[in-house]
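Please see the structure below; I have some questions.
Of the protein chains in this complex, all but one are displayed in their positions.
Letters A and B mark the chains in the order given here, with residues in each chain numbered from 1 onward.
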Amino acid sequence: MRLALDIFTLVAVSAGGLLFMAGTAGLLRFPDTLTRLHALTKVDNLGLGLIVVGLLPQVDGPLAALKVVTVWLLGQFSGAIVSQLIARAARRAEHQQ
Amino acid sequence: MTSATLFGYCGAAMVGLGLFGLITNPHVLRKILAFNVLGAGVFLMFGVIARRGAAAGLGGDPVPQALVITGIVVAFSATALAVALLVRLHSETGQTTVSSEDPPSSSGQGVRS
Partner (left out) sequence: MNVALAFDLGLAALLVAIAGWTIAARANIGAIVLFMVDGLLLAIVWVRLSAVDVALTEAAIGGGVTSMLLLGAATRLKDTESNPEPAKLTLLLTAGALCALVSAGLAAVVFFLPDPAPTLAPVAMANLAETGLGNPVAGVLFAYRALDTLLEKVVLLLALVGVWSLARDEAWGGVPGLRVYARPNTILVFLAQLLPPIGIMVGIYMFWAGASQPGGAFQGGTVLAAMWLLVLLARLQQVPAISLPWVRLLLVIGPVLFVAIGFLGFLVADAFLAYPPGYAKPLIVIAEATLTLSIGVTLGLLVAGPPETRLQQ
């Protein structure tokens, strides 16, 4: 049982890491601000979520699991808001040129 | 080489980089930034000394760690004062360097009463 949980952790965290790499590739290769923001928010949601789900078997107690999930929710929330703000600023800078 | 000494070399490199930026960058905001990098390097070296002092069931010596916490807070307050000085310098004279050349002979753009 312990072994199965450890393998699950490894697989989930590696998948999350792969998503982070894909997001970084998107950040470097996409042509403009809006598409790059899209790549980054994918990473925030799914990549961080996979890592959090993968770490859940390793924490001790439901309270620590709740804390880790709260970190994921806060990361998603702030990532979404900040992406909106950056996108509006980029759109405004585009219009001024 | 343990990870502690590795981060010690890292801290030494950051001190050198911060000092270089402090000396060569003419813009004062970049000097403040380099000063913060220099401070981060010094704190990292303190952290290495703390890590090497792991004993009595702890992961690190708590006394240097407390000193670093104090140092980070004091460095922030120094940065805040330096930034306020820079903004005031800019609003009075319109320039953001502290070069030793003469200031522009006119009253300078952006001087408000």
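One rule holds in what follows: a contact is a pair of C-beta atoms (placed from the backbone, for glycine too) under 8 Å apart; a residue touches a chain by one contact, two chains touch by 3 or more.
Here the structure is a predicted model, which means the values were calculated and not measured.
One chain is missing from the display, and on chain A it is touched by residues 74, 77-78, 81, 84-85, 88.
Residue positions on chain B in contact with the hidden chain: 1-21, 23-27, 29-30, 32-34, 36-37, 40-41, 43-45, 47-63, 65-70, 72-74, 76-81, 83-88, 90, 94-97, 99, in rising order.
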